[in-house]
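Removed: one protein chain of the complex. Kept in place: all other protein chains.
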Amino acid sequence: MPDTHDTSSSDSAYNYAYLDEQTKRMIRRAILKAVAVPGYQVPFGGREMPLPYGWGTGGIQVTAAIIGRDDTLKVIDQGADDTTNAVSIRRFFAKVADVATTTRTEEATVIQTRHRVPETPLKEGQILVFQVPIPEPLRMLEPRETETRTLHALTEYGGMQVSLYESIARHGRISKAYNYPVLVNGRYMMSPSPIPKFDNPKLDNNAALQLYGAGREKRIYAVPPYTPVKSLDFDDHPFEIETWSECCALCGSKESFLDEMIVDDDGKRLFVCSDTDYCQERQQADKP
Amino acid sequence: MYVAVKGGETAIANSLDLVADKRRGARDLAELTLDQIDQQLGLAVDRVMTEGSCYDRSLAALAIKQARGDLIEAIFLLRAYRTTLPRFGDSEPLDTTRMVAERRISSTFKDVPGGQVLGPTYDYTHRLLDFSLAAAGERPEAPTAPVDAAQALPRVGDILEREGMLEPPPAANGEASQDITRTPLVMPADRPVRLQNLARGDEGFLLALGYSTQRGYGNNHPFVGEIRYGQVPVAFVPEELGFEIELAEIDVTECDMVNQFAGAHNIPPQFTRGYGLAFGHAERKAMAMALVDRALRAEELSENITSPAQDEEFVLSHSDSVEASGFVQHLKLPHYVDFQSELVVVRTLRHEVEERNRQAVLDQAAE
Partner (left out) sequence: MTTLAAGFADPSHDAQRVFRSVLEAFSHPGRIVTVPAEAEMTGSLSAAATAFVLTVVDRETPLWLASDLDSEEVRTFVRFHTGAPIVADTGAATFALLTPSRQPMLDGFAIGTDPYPDRSATVVIQVPALRGGPSRTLRGPGINGSTTVTIAGLPDSFWSEWAANRALFPCGVDVVFAAGSELLALPRSIAVES
């Protein structure tokens, strides 16, 4: 066996934050372009990461390119800090980037998320990194990248309007529940990633920087702070979000996004906050 | 009261222990060595090196061992290691006419300069389980003919080309082609990019696509101009030296597919090429790649694009096993937020329909 590969120790063979400096520079340049052209998908030379595609490799690459020893990282999946993939990604960065981690939204400088925007309002200086499976909002209407690129270049978004309108004609309302398309700064149509439409209003004019990373599709896009983000709708069918008649069984919140759980064989339901940090903060505040 | 599942950290740690334990298997059996995998599962090593885009037998063997023989997982492991390696530059193009061939066949001519060399192949084995392999025992060394390493091996295609019967290969433009592991894939792609993508592409996917062209989905009438397998030198010109040095010899399999072409515009009827190259001994992969390469040249050759194998975006976007495997399996991740969103919408829609139906019944009753 050649001894050129140090296969015994897994960490020392890798650079700070896993990516080599050349790769970080390439991603950093893509991020700057993404911020300069809000909502536009910048192609980048995405790398294989040690986690599978579809499991947050785009978000991980973005986080790895921005994170430093001064940061405090929070990772959520479905709003929760303790879901297995969130745990796995948090462990990865604690290991390769020697970074402090937290579950508290307000303490975090970088928050990597899959499918949710935290309920606690974000502050200026925080960066929210989204994991994106399919960055192209028009992909399910037009599978070809060459076509969708042209549609974005021409601001030709009629197809999406038609698709939403068909939904109204058929169901009397827009039936799209998550990954609900938005228009960024009046120019680019953007996929907000598969967040529930409940979270769409939080993207609008947010004080934090939003970075979106799609690893398998090799695209990065961004919404700078204080940027208008409008969910598509019609004058006679304005955008609306999900509501529940129940409240959270743990903290009593009526305002947060609720997860539904089946608690017995008869199908009895229980509703709790999807954002575990928000829920715990509220429970703690209630204690005397 | 039921509380949302906690303790992901512990669960993951336990899962890692369990999978490591499964990998080792029964402890009373000797552990596989990397040399054993390299020597006795060599074709698996070849596939992992090819689709992992990294020629290193010991690393590929390690990946196979770690992945418990799951080659797609092993390819992923090797890729994730490769991606962190610094780049020193590009090697000189391989010259496969300098190959010391262990096997070389053409199905277009009965005999060719340099001769047909059958070499090691499963082609003429009878697929009968060899129960003698189930028992330990030494096997005699196979007799081999002396190989003339100095002999140049002209390509069958080049001979046809001289006659004008086969299109010449594209002229080298002297530029290093784009490295698809460093820059994003942009459509439409040029042929060097497509070939890189296919070389890394999943063998099963390419095999099925290549097969589909034979069944009429983009037929291009292929013949095996030549398949060769053997050792070729890899050369590199270090910036500071300014001249070529030989780094290593690697095993490759090359397939030159010759395809009928009716001609177009001002091109007379002639034969066209499809090209396949793989690390190690991988004829199925190289042939499938050559078929798909030729199919993807449809636009360049003014052919109608009617079938999946001819559709560049379709093929190049779905060929990569690491991408495909990750995205298919990501469905195992929790999606309860999205599902909850859908539940709310579907319940609302159902409620509205029921309400309408109820009203309709009432209206009818009132008439």
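We just call them A and B in the order they show up, numbering each chain from 1.
In this section, a contact is a pair of C-beta atoms (placed from the backbone, for glycine too) under 8 Å apart; a residue touches a chain by one contact, two chains touch by 3 or more.
Not measured: the values here are computed from a predicted model.
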item: Missing chain: touched chains present in the view; value: A
item: Per the touch definition above, residue among A:15, A:120 or A:283 touching the missing chain; value: A:15
item: Touch residues of chain A, complete complex, unshown partner; value: 15-17, 21-22, 24-26, 28-38, 40, 42-43, 65-70, 125, 149-150, 152-154, 185, 187-188, 207, 209, 223-227
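The rule is simple: only the chains that are shown with their structure count from here on.
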item: Distance from the mean Cα position of chain B to that of chain A, given in whole angstrom; value: 32
item: In the complex, chain A residues that touch chain B; value: 1-2, 5, 7, 13-15, 18-20, 22-23, 26, 43-50, 52-55, 57, 77-80, 82-88, 91, 114-116, 133, 143-146, 171-173, 175-179, 194-198, 216, 218-219, 242-244, 249-250, 257-261, 263, 270, 272, 274, 276
item: Touching residues (chain side chain B, partner chain A) in the complex; value: 1-9, 11-12, 34-35, 56, 58-59, 62, 76, 79-80, 82-84, 86-87, 181-188, 313, 317, 322-323, 325-330, 333-338, 340-345, 348-349, 352
